[in-house]
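As you look at this complex, bear in mind that one protein chain is not there, while each of the others sits in place.
Going by the order they are written in, the chains are A, B and C; count residues from 1 in each one.
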Amino acid sequence: MSPRRNRRRIALISTGGTIEKTYDELAGVLKNEVSVLDVMLGQLYVEGVTIEKVALMNKDSLDMKPEDHDLIARTAIHKADECDGVVVVHGTDRLAVTGERIFASYSEPKVPIVLTGAMRPYQLRTTDALQNLTEALLAVQLAAPGVYLAMHNKLLEFPGVRKDTERGTFVAAD
Amino acid sequence: MSPRRNRRRIALISTGGTIEKTYDELAGVLKNEVSVLDVMLGQLYVEGVTIEKVALMNKDSLDMKPEDHDLIARTAIHKADECDGVVVVHGTDRLAVTGERIFASYSEPKVPIVLTGAMRPYQLRTTDALQNLTEALLAVQLAAPGVYLAMHNKLLEFPGVRKDTERGTFVAAD
Amino acid sequence: MSPRRNRRRIALISTGGTIEKTYDELAGVLKNEVSVLDVMLGQLYVEGVTIEKVALMNKDSLDMKPEDHDLIARTAIHKADECDGVVVVHGTDRLAVTGERIFASYSEPKVPIVLTGAMRPYQLRTTDALQNLTEALLAVQLAAPGVYLAMHNKLLEFPGVRKDTERGTFVAAD
Partner (left out) sequence: MSPRRNRRRIALISTGGTIEKTYDELAGVLKNEVSVLDVMLGQLYVEGVTIEKVALMNKDSLDMKPEDHDLIARTAIHKADECDGVVVVHGTDRLAVTGERIFASYSEPKVPIVLTGAMRPYQLRTTDALQNLTEALLAVQLAAPGVYLAMHNKLLEFPGVRKDTERGTFVAAD
């Protein structure tokens, strides 16, 4: 690891999920309708990298079909060729499915691909959204080439990452 | 770097600085009077590490004397012997003085020592405090042994880190 | 109106509604499960009155049955006998039903009964919850005896208040 040689260009792919849900006042529910990634980035001090945003889809991951996972995986690997790192913002319920798919297809990783998401939408007063995005953006600069999950003060490497649905966080498989 | 083997015990040394300033309603000013580190930690999801808090001092770094920098450096190096990593929360004006002092005294680094701080107090509605603390807590798990500054989406390695007072951030010396 | 002679005892009846919805992380939805009224009150500077809290129910008002509206109306009128004013926190969808019921049953009003609610839950980062509660708590001290809705910088008097579901606010009937 060489933190001094900052990786310069980071692709940030948004796919939706809890982290990006917004409140529909008239219907009274949280939905994936508009991306809040720009608002989140506007609250962070992001120095030393250029972020290339890719608004790929805006889906609750429970609604994702196999072709959605494939499209995200192909896009992430394609961006990995062009950039110094890739961050994927994703719903947590199916995040591990996409992570494993990227790992299986990304045979000779040249840069880190880091997935993240949140248990509580950014729009809530208390949320892990900004923390997790912060961690993903730093980890993608520090980690060795590979496929990762960054969340809750941890960086876990695929394969073998899974959601612990009882505790509401991710763990490394045994 | 091996993210799977998480470093387990992190010392978190607080020394004060802008990040910890609180508002005195009756005097109408921001001061270093009480630590807000516990409040900040309460807003983060910190999984996989044990944090050992050391409330060393609570000073605006402009008020630090040589013996303050020495005490912080000695404490950080001492904790580096006992823990898997050390985070030091510090005022930004003199952070680099302490960082260089730790670097000069920490001849054979065994773990990372990461300094951080903030340009805007945690108590403000918009602040870099939580972002920087998040970055320091993740970087201390991922970086090679050495002395660092984590702030504003960057990890910089001592020696040679300095505050850019015009832009309000830190840069690597040329 | 005599603002100097502050009314001293205010009953604050909570019944649920959007204003009190909290986020269930594991299910990923907003629900009426616990009251957040104490948290909201903890964020306000409430001087000069004693607030007597009555946690009557915690329901989305769309789920309220006739007996729920009756119970709320009876409780509000009962508290109006004992206190200098009554505030009722209520879901907006059926707030006007409860307001009309109180108006119809409260034949000779001796103190103000003020209903309020919110279009966005308190737990959201941007919300009208604190504004509306602030307005209800002040209006109940300033208004003449009667039944009112306080929300969005307005005080409207029953009968004839209705929700404008397109604009997401309340208006006086023509």
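Simple rule for what comes next: a residue touches a chain if its C-beta (ideal position, glycine included) is under 8 Å from a C-beta of that chain, and two chains touch if they have at least 3 such contacts.
Every value quoted in this text rests on a predicted model; they were computed, and no experiment measured them.
J.: Would you mind listing the shown chains in contact with the chain that isn't displayed?
T.: Per the touch rule above, the missing chain touches B, C.
J.: Among C:Val29, C:Leu62, C:Ala104 or C:Ala144, exactly one should touch the missing chain; which is it?
T.: Checking the options C:Val29, C:Leu62, C:Ala104 or C:Ala144, the one contacting the hidden chain is C:Ala144.
J.: Which one, C:Val34, C:Leu62, C:Ala104 or C:Ala172, makes contact with the chain that was left out?
T.: Reading the full complex, the residue touching the unseen chain is C:Ala172.
J.: In the whole complex, what residues of subunit C lie against the chain that is missing from view?
T.: Residues of subunit C in touch with the missing chain: 1, 3-4, 6, 43-49, 119, 126, 128, 130-131, 134-135, 137-139, 141-144, 148, 150-157, 169, 172.
J.: Please identify, in ascending order, the residues of subunit B that touch the omitted chain?
T.: Answer for subunit B: residues 18, 23, 25-26, 28-30, 119-127, 165-166, 168 touch the chain left out.
The working rule: only the chains that are shown with their structure count from here on.
J.: Specify the chain most distant from subunit C by Cα centroid.
T.: Taking each chain's C-alpha mean as its centre, the farthest from subunit C is B.
J.: When the C-alpha atoms of subunit A and subunit C are each averaged to a single point, how far apart are the two points in Å?
T.: For subunit A versus subunit C, the centre distance works out to 40 Å.
J.: Counting only Cα atoms for the centres, state how far subunit B is from subunit C in Å.
T.: 46
J.: How big is the gap, in whole Å, between where the Cα atoms of subunit A centre and where those of subunit B centre?
T.: Comparing mean C-alpha positions, subunit B is 26 Å from subunit A.
J.: Residue numbers in subunit B touching 2 or more other chains?
T.: Subunit B, residues with two or more chain partners: not present.
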